[in-house]
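The other protein chains are all here in position, but one chain of the complex has been omitted.
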Amino acid sequence: MLASADTDIRAIERFLYREAALLDEARWEEWLALYTDDCFYWVPSVMGQKDPVETVSLYAEDRMRMEMRIIRVTHPRAFSSDMPVRMSHVVGNVMIDPDGAASDGGTNPRADLVVRSTAHILEFRKEDQRMFGGIARHWLRCTGNDWKIAMKRIDLINCDAPMEGIQLFL
Amino acid sequence: MLASADTDIRAIERFLYREAALLDEARWEEWLALYTDDCFYWVPSVMGQKDPVETVSLYAEDRMRMEMRIIRVTHPRAFSSDMPVRMSHVVGNVMIDPDGAASDGGTNPRADLVVRSTAHILEFRKEDQRMFGGIARHWLRCTGNDWKIAMKRIDLINCDAPMEGIQLFL
Amino acid sequence: MLASADTDIRAIERFLYREAALLDEARWEEWLALYTDDCFYWVPSVMGQKDPVETVSLYAEDRMRMEMRIIRVTHPRAFSSDMPVRMSHVVGNVMIDPDGAASDGGTNPRADLVVRSTAHILEFRKEDQRMFGGIARHWLRCTGNDWKIAMKRIDLINCDAPMEGIQLFL
Amino acid sequence: MRYDSATIASLVEPDRVHRNLYIDPALFDLEMERIFGHAWIYVGHESQVKNPGDYVTTAIGKQPVVMSRDAQGKIHLLLNRCGHRGAKVVGDREGNVKLFRCCYHGWTFKPDGSLAGIPMASGYEDTRLDMKDPKYGMCKVPRMEIYRGFVFGSMSPTGPGLVEYLGDAATSIDNMVERAPEGRLEVVGGCFRAVFRANWKIFLENLNDTMHPMVVHESSVKAGEIWAKQHLPEGAPDPLPVRFTRNNGFPYAFWEKLTLRGHKNGHSYMGGIFPPRRTDPVFLSYVEAMEKSYGKDKTEEILSVDRHNTIYYPNVSFQSGYQQVRVIRPVSVDRTQMDVYAFKLIGAPDEFYRHTLIYSNMVNSPSSIVMTDDHEAYNRVQEGLVAQANDWISLDRDAGRDTREGDWLSSTGTSEMPMRNQYQAWARYMTQEA
Amino acid sequence: MRYDSATIASLVEPDRVHRNLYIDPALFDLEMERIFGHAWIYVGHESQVKNPGDYVTTAIGKQPVVMSRDAQGKIHLLLNRCGHRGAKVVGDREGNVKLFRCCYHGWTFKPDGSLAGIPMASGYEDTRLDMKDPKYGMCKVPRMEIYRGFVFGSMSPTGPGLVEYLGDAATSIDNMVERAPEGRLEVVGGCFRAVFRANWKIFLENLNDTMHPMVVHESSVKAGEIWAKQHLPEGAPDPLPVRFTRNNGFPYAFWEKLTLRGHKNGHSYMGGIFPPRRTDPVFLSYVEAMEKSYGKDKTEEILSVDRHNTIYYPNVSFQSGYQQVRVIRPVSVDRTQMDVYAFKLIGAPDEFYRHTLIYSNMVNSPSSIVMTDDHEAYNRVQEGLVAQANDWISLDRDAGRDTREGDWLSSTGTSEMPMRNQYQAWARYMTQEA
Partner (left out) sequence: MRYDSATIASLVEPDRVHRNLYIDPALFDLEMERIFGHAWIYVGHESQVKNPGDYVTTAIGKQPVVMSRDAQGKIHLLLNRCGHRGAKVVGDREGNVKLFRCCYHGWTFKPDGSLAGIPMASGYEDTRLDMKDPKYGMCKVPRMEIYRGFVFGSMSPTGPGLVEYLGDAATSIDNMVERAPEGRLEVVGGCFRAVFRANWKIFLENLNDTMHPMVVHESSVKAGEIWAKQHLPEGAPDPLPVRFTRNNGFPYAFWEKLTLRGHKNGHSYMGGIFPPRRTDPVFLSYVEAMEKSYGKDKTEEILSVDRHNTIYYPNVSFQSGYQQVRVIRPVSVDRTQMDVYAFKLIGAPDEFYRHTLIYSNMVNSPSSIVMTDDHEAYNRVQEGLVAQANDWISLDRDAGRDTREGDWLSSTGTSEMPMRNQYQAWARYMTQEA
């Protein structure tokens, strides 16, 4: 019982680590392939934001907008990226989050479980680094013998601070 | 044997992750409930500090002082917190620490094992972030089918650097 | 099968955590003992650097140079260290890296597997902290019932940024 | 270096400006004094302080300001500083109070800034302190005026009134308000706070700079085009995200034909770049609501006012079609904060506001695939101007072709007239000593 | 802006000071020159360099200083700079050496700063270099004096001696020393280093500001009260942590009755806020040790001296009851470092020192639930003073009611007299050109 719980969490960790690796290596197509067709990617602009439809969000993207962002970032003329942005994700404190559903902002994604982890993201651009940190939640849907991400939400501790441009997915 | 060691460490990780989550979500009562009545919370002000009674400490708090800090932080007039402080803890490199007892500063807590982990803590307040890092040690006491924290010690790598105010527990 | 994969990764994590602990505690001899006699320690100065012999590297050290660095850092007259440097390593996202061999820069180390992890390293010196982050790869060789590090490569996201002196191993 | 008026005047020519305007901290300090210390500065909207006791913190240049509503419902602009020993009284961004209370010695202030109470006031008998003296309260911003719900403040006790100042550039505000079936707007929830490493004037230049979109935004234009080609049947209407990105890629001929008008006080606006009438059900139900309030003709009239960015010099830009208001706070000569607010049209269907948010999130977020390119362009200008190559910045495009009618200059849609116009206003402010 | 003496004098009035004192970098630089460059500055305690060869690094204003003890046991204050090409000689915070050795070319210096050796000194024959010339050594701080173990330095070769400077404000130091049964104090282990984002003078204002505790510290006052109510039987004595927090919440009447005295050189002190005689066994055994050394009456006399903070202008504060010494180093006009030392009373029971540490950890740590609120208050003042609302900062409380006796001003316990007194001293220093 505990063992199996343990097994599960290991498999989930592997899955989240893979997502982070794809982000850090800018392998966008493979990254997006981890998401469901009806996925939603949400980074609120307010701590504990209720929903993505009553107030602005740093990111509130369905698959269409995620695809557009990827086309753009990989486009040769995305000059904001001519000094490339590099990222390094630590996915920490991975836990099954029984109450996670409550934070779906009313989007009610179809998912089999919600995983909560701590995101520490170091970003480098031009000659500066900055750090992002907060709680990441993944709504995972079981598909055959693998997972897909139906929704991802990241609550950054500095979500409402003045910020310089963010180019990539967190 | 290895499997069981493995199982143990998983359970311990879950426990430490839970502590971190309660800190990051400022759920102070639940957090404190993880500690024993005779607990001790210690953050030295000197690298490798011998004990908490011969020199000052950033934190050297028994349960009474921990309770007072919580009352204070949650008090509406705690104006230092009217721009709330937010934290994000990564609990990394969790290991059983066979020699951990040696670093109890002579407090000799009643515990069943000492766990060592690496703490990376990102803090946000007003518009700034700062990073804390170092070694965290938890003295865990087995209580029925769960753990309690009899003592926690964090050795920050910048423990003796000039510091702006720290509001919360690390 | 999955269980055993799981078991392995746990053992590997324990091994990498131990390496990090020895670095954070400046226990250099014990740290070096984790490496094989024919080991190679490499930190490229260019993102995705092809090899260590056609362009400069932040570190490109065989065991001899590693030993020299340790003698030097521990030497009483290493005045750059008279304000000691302190480090805190989080070893995150530990994964077996099936394609890892490709990034050996042509050094072709004799190893049984390549492990990929995310390194977040907080460094303190004088009164400042700075953060390093990137992908760490360990080429592990199975020796009896333990591992040895045949090669370590760290690709820092700021590898080509102007940098103040780095004293220690990352 | 200290600047006299003659020197300052010499930095601005009809068709070019001196590089120092963007990089000299001494000029920046003078700007805070002579422009942000005199002009009408946008500070917020009534709806941010709906109820008595509500307050929000804002700024006028580098001055920390509180906008509050008193028990009688009157709005006040206060400098965020205690009359005792100067502590910042309000620490958080918004809230509701009966009295403001200073954290240091507990002096209290009414929402109108007047001193309400001092612990142990007896200590002040027979001293210079006079509880009625506003100096001992939270001082008022010398002037405040509200135009159709939009609150402006001026640090100067004298000068033209707000209405005179806005002139008929105010029509863009009028139109944004009228676009609400109930004629009222509301700020809901949070706002974006973005920061760029460039002088504040570079942002103002950009807002009516119609020669930049197809270049700066090329990657998001392509994102829209490529996505559409991949996913949409030939000739299908653009979903909003595609429209919001690809429209920046319109041919030069399109931009050249846009209206472009500059007002003598430094304001300006450009014509719209999105189809003023959409055909999706959300928009249609919105039109329905409009017609119910205003009738067909008036609705037609309101919706036919088709403007993109309207700049009110020196710190705010309105985009009425998607109800976006962008406000800047200069931080230093090479750093600027931009706050972006999305407004809700009271009386419009909820779905309509969703579209407003889609615009905000896609176009005006710090993580927007559109705006980040603008900000990088600003940063690039700031980085480039370090080079001493040449003391002058060109504003030559269509120079000498502006036509004046009353308070207004008009030009072709791709002219640099709006910038020339801004710097004429700049020179006027900056040469007013005192 | 460059300040002449008349302008500086005009910035300080008897009952108010000009806002520029806190925010103008030019004034800050002048302060470093005219105040920290002349006054007696506290640098440390003898016990920090117990043995020959011991040294610690410290500072006088922004000057890096080394306090060392030579082979004869004499203490020296040296500027931490090599006489060759200027490298900082001592890099760590403390240690023990026979000779200081510069890391760059290996010049060596005696603990008294004199040049001990130069590799290949032959290269200096017939040159201007004279090994006996102190300029080629580590230069001495022009003046050093020690008062009962406390070391002060002055960057000015002339001026009043330390004893004259301290005047009988020195009685607070006397009392702290006498509180040791053996009449000696000792610094043990580390110290706290806290930083706040405010001008250094705001800290000095705060130390005898008795109108702030019940407000600034309200949350920790409540923490003490609530905890006590929850856990203690009616009327039980307060455990130390409760006392250390709730006492800040005493009624105004209590503070008003406190002694408050200001010395002409800018020093001042306030009466005690903790019961001078405790009844716990630790304190009783301490009293026993005291009486063994001093006898009953003298002990009574010593313990009845009941003062809280004593300020020695411009950089140190003593709290004798719990043996706390707080020292500041101005970093910039809006940034200050504060070092806190806990002293051990030699001859007192070990347990007694535990209580000293409990006080340090609870009240003076960067993570204290008490002091962090003070520092936030200082930061708030610095943030608020950006506002141009009003050029003046009020020091009106009980103005005009101070009574002078010799070097001293006295006032009611809640008066702002100590600040008025500090700024009179400030103006005196700052108008001494030289």
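Letters A, B, C, D and E mark the chains as written, and numbering starts fresh at 1 in each.
The working rule: a residue touches a chain if its C-beta (ideal position, glycine included) is under 8 Å from a C-beta of that chain, and two chains touch if they have at least 3 such contacts.
Given the structure is predicted, the values throughout are model-derived calculations rather than measurements.
S.K.: Considering the complete complex, which visible chains touch the unshown chain?
M.R.: A, C, D, E
S.K.: Taking the entire complex into account, which one of D:Leu27, D:Leu129 or D:Val216 touches the absent chain?
M.R.: Touching the chain that is not displayed is residue D:Val216.
S.K.: May I ask which residue of A:Ala33, A:Met64, A:Met83 or A:Cys142 touches the chain that does not appear here?
M.R.: Missing-chain contact among the listed residues: A:Met83.
S.K.: For the chain that got dropped from the picture, name the residues of chain C it touches.
M.R.: Answer for chain C: residues 43, 45-46, 49, 52-61, 64-65, 67-69, 71-73, 75, 77-80, 160-167 touch the chain left out.
S.K.: In the full complex, which residues of chain E touch the absent chain?
M.R.: 62-64, 79-89, 91, 102-106, 119-120, 123-124, 126-129, 135-136, 138-139, 155
S.K.: Quickly run down the residues of chain A that touch the omitted chain.
M.R.: Interface residues of chain A facing the absent chain: 79, 82-83.
Keep in mind that, in the parts below, only the chains that are shown with their structure count from here on.
S.K.: Using mean CA coordinates as chain centres, what's the chain C-chain D distance in Å?
M.R.: The answer is 50 Å.
S.K.: Centroid from C-alpha atoms only, then distance chain B to chain E, rounded to Å. What do you get?
M.R.: Once rounded, the distance between the two centres reads 32 Å.
S.K.: Could you check chain B for residues that touch two or more other chains and list them?
M.R.: 3, 6, 79, 90, 92, 120, 131, 161-162
S.K.: Hey, what residues on chain E touch two or more of the other chains?
M.R.: 216, 376
S.K.: Would you mind giving me the full set of chain pairs in touch?
M.R.: A-B, A-C, A-D, B-C, B-D, B-E, C-E, D-E
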